[in-house]
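I'd like to ask you about the structure that follows.
As you look at this complex, bear in mind that one protein chain is not there, while each of the others sits in place.
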Amino acid sequence: MSGLLRRRTFLRPRELRGGYDVVIVGGGVNGLSLAYNLAAHHGIRDVAVLERAYLGAGASGRNTQVVRANYNTPETVPLYARSLELWRTLSQELDFNVQFSTQGELDLCHTADALEVERDKALLNRAFGVATEILTVEEVVRLQPLVDPSGGGELPVLGASYHPPGSFARHDSVVWGYASAATRLGVAIHEELRVVGLDVRDGRCRGVVVEGGRTVEADAVVLAVAGWTSELASTAGLALPITTHPLQAFVTEPYAHVLDGLVSSMDLYVYVSQTARGELLVGAEILPYTTYSTRSTFGFLAEASRRAIQILPFMARARAMRQWAGLCDMTPDSSPILGASELDGLYLMAGMGTWGFKGAPIFGRSMAELVATGRTPALIAPFAPGRFAADRMVPDAASAGTH
Amino acid sequence: MGHLDVDGRPVEVRPGDTIASAMFRAGVRTFTRSLKYHRRRGLYCLSGDCPNCLVTVDGVPGVRACETPAADGQRVRRKGGWPSVERDVLAVADHLHALLPVGFYSKTFIRPRWAWSLAERAIRSVTGVGRLPTTGPAPEAVPLRHRRVDVLVIGGGVAGLAAAAQAGASGARVLLVEEGRVGGRLAPGPVRDRVATLADEARRAGVEVAEGRTAVGIYEGPLVPVVGGDETLRVEPNRIVVATGAVEEHAVFVGNDLPGVWLGRGAARLAGVHGVRPAERAVVWARTAEALEHVRALREIGTEVVAVCGPAGLLTQLPDGVEPIVDGEVVRAVGRRAVEAVELRTPEGRRRIACDGLVVSLGRSPRDGLLRMAGDEPAVGAGEVVAPGCSLDEAEASGRRAAAGGRPEATSCGRARLGSDGIVCLCEDVGAADLDVAWAEGWRSVEILKRYTTATMGPCQGALCAPALAAFVEGRRRPTAAAAERPTARPPARPVPLAALAAGVDELPERRTGLHDRHLALGARLGRSGAWLRPFRYGDPDEEVRAVREAVGLLDVGTLGRFLIAGPHAGALVDRVLCCRTDDLAPGRSRYALALDPGGYVRDDGLLCALEDGRFLLTSTSGGADAMEAWLRDVADRGGLRVHVVNQTSWLGGVLVAGPQAPTLLARVVERGPDLGSLPPGAHAEAVVAGVACRALRTGFVGGYAVELHHRRAASVALWDALLVAGRDLGARAFGLDALDVLRLERGHPYLGQDTLPDDDPRKLGLGWAVALDKPAFVGRSALVRLWARPLERRLVGVRADGPLARGAPFELDGAVVGRLTSAARSRRLGAWIGLGWLRAVDGAFPERVRVAGVSAAVVPIPFEEAGGG
Partner (left out) sequence: MWHAGPSFQAEVERAVALKIDCPHCGPRPFTEFDYGGELVLPEDPAATLGAEEDLRRVFVRANVAGVQRERWFHAAGCRRWLTLERDTVRNRVVGAP
């Protein structure tokens, strides 16, 4: 409780200067994580973060707050496992409570195929020291008595994968935590400042052009704009393997605590958790078509309600209170794009799909090392932008489709 | 009328009562405790816009007492407070504001690391509008109806009824939905009279009026789901008139949330509609002409209105005995359990007036969430939702204009009033001073202030407080701006039970083959494989494997994708879609074929069979059939090919007959056509088997002699029965997917999707032989040329081990992960564990041994062994 009465200033408005060592486009969790890590771990404080709306306005404030490491490739599991380690002490590191809470993740399987995939995943996870185990139906019901093992009488549960380290953090708090820690270290954060293009001269990215035509120069420019990466990169003639898709979620009215952890269905593509505020949060799969519209659809609300009731029947009486949509920048292999682009001076933190939130601590930490030292940390080397041309994809759609 | 049970106490119900009116009449003043500070909250808006009357009714929390008709026997529980709402020791929080500052959870419980998990547990147990029941029968499924109308009118007030009547008179199909009952919230008076007149007019004009229905939102389409009345409507209107009215402005001053502080319409409603006195002695704070009607309604019910404060112009016509306080403003409502007095600032100085009610009517906030979420759907507002505070005539005219397709003039309702303190957000207990603190901490946008303070994020979704939050921000940022930017409006417009939302959503499709009943009769364990329900095993899968290896087994392959391809460009289509040679395939011959995607990666495999007349039959995997059809059609369409693709999957059955005794069995049952017992590899033929016309395909998936018999689905049972009967003495038996897994594994056949990665080209799978790179053009060719110019870095391999192999485990070499096991089984025939997996080259060479979950395994060529019997 110490420091409660102390006046704090988390953000400070600053004048925009004509140049910085590093300009980060996008004031979401990844851009801010990078800014913080550059300042905290590499002494690079002449950093500007340019955000076109407000901090966390994009996917960072619209995701469903899940943190986990139960991925399904030898490249992704250690990456997210390391991120999870950073998450555990993030509140202390940032001196800001990001409301990190480990409650476990239960992934129900209603088909043999899904259960086999989960079994595979569990084995691979354990090989990297990540705790994931397979539960029988009896164990599922013991662990989470609210689950309907008959799947609404329609799709009986055959078993489940259980990932005890599965956690949540309040998404907005993470954004604010990084922003305030970066601000303390001297990073300049500018909200409501739209970057309209990249400044490319002599074959090198030399900065960005902001609304009104003003140029802000930088030795390194990092794009951390999620769904909008293609649009910005195209101003420098860069074409990327990215498509922008909608992902939706809704919350119910807040209720007294009833549900622990994340409960998901690998066959019904729905997942449910209860926030610290008491809202039941329901999410589903990413939609196959591309869009830049963040309008919610009733189709999602209806379908997700039905599926949620199917696995957790008590949900039938809950009242939906607010639904929203966010944009996910998807890649051909459902893994992030982290590294130097083919254009000198331009770096990409993109292809954030459904994993940008959980990866933010390690993405920012690793990209800071790359931008600061020019050396690519081994953990993110497999995720370089050039991997598609080199036929070295990291295909992980099986573990990245929903939460 | 009976009684309610309110926290164990009987409360009398009178005709027309809501739960709220019955409780208030019985003396209940504290309806709930607030979320954070456990402050007492009483009736306030009586229009479903505030959280002050949320109670638990018959176990269901979050019920708005003011909107819910009272019925005998209802069990009503007030939430919040320990041990009770009336005596709440947690209300000590109200005296500890300094310890519960805005952003409290951001600033506290940071150290030690476990502090938050402890704190969170405590917070979660007391949060929310109540406790959801987790036991007991599930609510009944809600039926869904689709409605198409010309005009949907949302809201049954003056403007909505006028719009509906006008549109109906012009011949349009009109549906009007009203949350409560039409006129149900109105006290006797000119508004109620006008509503009655217009309701008559609307009904005469053929308008369908649906009461007790709530519009969930306005979605793309436009689609307006409507819940209530024990059903869910999906209304698809051509256009929408939103006439949801306005709620009186929520004024922010110290003590503004005390029980006894009323929004004017709320007090008038209780008095005029329910005949209950909201207060004995009331002060009215007025800035609207409507306030004078409230004064009249209060006096009629016997409330003593001691004073009205407001601008001079308003106060000229006050009845005798009511003191006008010109330019007086309320600065504070005081009281312990409820209002006991108000403190005023007047030009003459401060005053304190004892009273038990403060009725506030300062302006209106449009109830315009639906309009704001409408995007560019064809929706217009009418009446107070666009012109808050407009007169009756204006509202009616506005509705009629909206019906005729006119657009209302945009009207500003000015900026909400903000005192130095007082509760801004009633749901979340956010005060004006909290906003000040958050602002000082650097949070500057409406959206961040909203999220940081959580103002507007409660069950009311900002119905009352969003204007106040917006006014705060605008006041700080652009003090001259009149209109304020409010937080985004998101559906649903009102909280809606999930059971109602889920109405009509289909069950997942489940597909069955023509042999489904036979599988059940044989005691098969059925399970889903994709959309298909398929037999996994009938008994011991080892015995099933043995039958196929030593006798004969039958597998239901009615799930395989089967496509007839015909037309002048049929040959061109298969030649482009498949990477093998196709032009040399004579009728009666078949070939294993891979379909690649443009990236050169394998998307599916199957058999290509050349038929007479330049037609082809192509099979695909069961799970890939739908995608294969779409892909065939896509390639044909984009290539401008004239071709028919007929997906025969759902009307063909299929039985695989496999094993050394298969030739004998088939020879017994063939009635017409070639000897199916000696069909050479790569051959197919038409034949009549046990009276069933079949196309017989020699296949190699399970090894040995195997023939697929494709036939009309309706004949599946006859064929299956005949085969089992004729093969009884040969040891014929059905086998399922578990046995198939071992059989195909012994042959080294990968399951696409399980043993393959999405970026596997044929070379990585050891299927380079199935590619005719010398063909000039096929899908994926350019990619293969590009990919195969690089050294092979990863490939599918077979592994063999003595110890058990755990599918999914990584291949390890000197502690480094170099691959992964994707299939594994113990092969009794081979007396060893075998598996498939992908392996990476290490320093340019593929390892010959790897460790798999601690077991040493040899990398071996596939197939592991040529299975005999063919």
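Brief remarks follow.
The letters A and B name the chains in turn, as written, and every chain counts its residues from 1.
Rule of thumb we're sticking to: contacts are C-beta pairs under 8 Å (C-beta built on N, C-alpha and C of every residue); 3 or more make two chains touch, one makes a residue touch a chain.
Computed from a predicted structure; not experimentally measured.
Among B:L152, B:V254, B:I301 or B:A374, the one in contact with the hidden chain is B:A374.
The residue touching the chain not shown here, chosen from A:G19, A:P164, A:G197 or A:P241, is A:P241.
When the missing chain is restored to the complex, the residue among B:V635, B:V657 or B:V707 that touches it is B:V635.
Only one of the listed residues, B:A122, B:A667, B:A777 or B:A816, touches the absent chain: B:A777. In the full complex, subunit A touches the hidden chain at residues 228, 230-231, 234, 239-244, 288-293, 295, 299, 332, 388-389. Contact between subunit B and the absent chain runs through residues 220-222, 238-239, 366, 368, 371-372, 374, 376-381, 385-386, 388, 405, 407-408, 410-413, 483, 576, 598-600, 626, 629-630, 633-635, 637-640, 647, 776-779, 781-783, 785-786, 789.
Criterion: only the chains that are shown with their structure count from here on.
Distance between chain centres (mean CA atoms), subunit A to subunit B: 20 Å.
Only residues 1, 3-5, 7-13, 53-57, 61, 74, 88-89, 91-92, 95-97, 99-102, 110-113, 116, 119-124, 127, 146, 154-155, 158, 170, 172-173, 176-177, 180, 183, 191-192, 252-258, 267-268, 274, 276-278, 295-298, 301-303, 305-306, 308-309, 313-324, 332-333, 391-393, 395, 397 of subunit A touch subunit B when the two sit together in their complex.
The touching residues of subunit B, when paired with subunit A in their complex, are 60-62, 98-99, 101, 104-111, 113, 116-117, 120-121, 123-135, 138-139, 216-217, 219-220, 223, 225, 234, 375, 440-445, 447-448, 451-452, 454, 457-459, 461, 490-492, 495-499, 501-505, 507-508, 527-530, 536, 599, 737, 754, 757-759, 787, 790, 793, 806-810, 812, 817, 820, 822, 853.
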